[in-house]
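A single protein chain has been omitted; all remaining protein chains appear in their positions.
Let's look at chain A:
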Amino acid sequence: MSLDKVTVAKRYSKALFELLQSNGQLDADYEDLKQLRKVFQDNPQLGSALTDNSLALAKREALVKPLLDSTEGTIHNLVRMVYDYGRMDAMVEIIDQFQKLYDEHNQTVYADVTTAVALDDKQLDAIKSGYAKRVGAKQVVLTSKVDTSIIGGVIIKSAGTIFDGSIKTKIRRLRQTLLV
């Protein structure tokens, strides 16, 4: 049974992370990796084109060349190796998994904040520091969103957990209590 992309990505990213960490290049190469991911995300067919046999070998080589030329050091080697092993279609997942490890290392947490009205910077900072304290992270990166249907309060979504303090949910729960 062939391995699924996530399993593959976990293996590559772990190796990459440990290598970069021992070389002390984590922060510098993380930026490069983000750029690399952007290339693959902007060209969704690139990954599969470099993996399967729909293109002739020469053409594939030509496609992968600019990627190799524009990278150096460990990232260059990564692209070379992933290409050689025919895992280019998992590149985005590899970098995603790498980011997870990187965030864990830096204790960074990403969260989506939904509110009924737009928040100012002061309020966002308050949520940031409050949330950071709650989950024990050093840094919180928020993406805020406005949704008037929640009436009031805040919903924070982060890493498979929802902290729901919206008026909409409270009303729904109140209704359930009264109906029982």
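Quick note on the criterion: contacts are C-beta pairs under 8 Å (C-beta built on N, C-alpha and C of every residue); 3 or more make two chains touch, one makes a residue touch a chain; residues count from 1.
One rule holds for everything that comes next: contacts and distances are computed from a predicted model.
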UniProt protein name of the chain not shown, from "ABC transporter", "Spore germination protein", "Anti-sigma factor domain-containing protein" or "ATP synthase subunit alpha": "ATP synthase subunit alpha"
Residue, one of A:L57, A:V117 or A:L178, that touches the chain absent here: A:L178
Contacts of chain A with the absent chain, listed as residue ranges: 4, 6-7, 10, 157, 160-165, 169-170, 173-174, 177-178
